[in-house]
Each structure stands twice: as C-alpha cells, then as structure tokens.
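Note that one protein chain of the assembly has been removed; the remaining protein chains are unaltered in position.
And then subunit A:
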C-alpha cells in the first residue's frame, strides 16, 4: 500500500477536526472535534509504525505504543473535559464557549458584569449569521 493513502486521510481528518474546534460553539462539540484530531494523529502513528517495522526493521513498535498511550490520554482528557463542562454548565447555565468571556481583555470587559455586552454581542452575531 502506498504510504500516501493513510497519510492523506490523516491530514484531511485532522483538518476536519480543526474546522470543528474553530467553528463550533457548544463546548462538547469542540471536545468531539478534538477527538477527531487525536484520531488523525493515531492513524498517522499506526501507518508509520507499520511502514518502519518492515522497512527499517524497527522492533520497538514505538508507533503502536504511542497510539495506545494517546488513546488512554484521550480518555482521561475527555473525562476531565466533560467534568469541567458540566461544572461550567452548573454555574452558568450554558456551555457555549462564546459566552464565557470573563478573562477576555478589551474595551467591552470593564467589570464583573461582562455577561450583558458579551451575550448581546453574541446574539447580534447570531442574528446576522
């Protein structure tokens, strides 16, 4: 098999996940896009491990070991991420990352009551979209 098949598929999946991370508003959908990006990296690791284990007689199988570690770390990451999202939802009543602007710098963030201008700007963007 040509190495370009898995490599190109991996690159396209990574860019799909990149679009999802940048374009989604719900925090859980952003986490799903992060999972897609991690899976693209896993596919690359497996393909290059299969290639190198035959071509360079590499017996460490580092690609497959790193893939297993990535999968385990992704599981830990999704657990922590969902716990954070649920805590944010419990405190704020929303999981839209556009509305979490407490640490944003700029002219519109004058005090603790930044929720008003932030949400109004978000609603304006929604209305125009």
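Everything below uses one rule, namely that contacts are C-beta pairs under 8 Å (C-beta built on N, C-alpha and C of every residue); 3 or more make two chains touch, one makes a residue touch a chain; residues count from 1.
In this section, contacts and distances are computed from a predicted model.
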item	value
Per UniProt record, name of the chain withheld from view ["Heme exporter protein C", "NADH-quinone oxidoreductase subunit J", "ABC transporter ATP-binding protein" or "protein-glutamate O-methyltransferase"]	"NADH-quinone oxidoreductase subunit J"
Positions on subunit A where the hidden chain makes contact	1-9, 11-20, 22-26, 28-29, 31-33, 35-36, 39, 42-43, 46-47, 49-51, 53-55, 59-61, 64-65, 67-69, 71-80, 82-87, 89, 95-98, 122, 125-126, 128-129
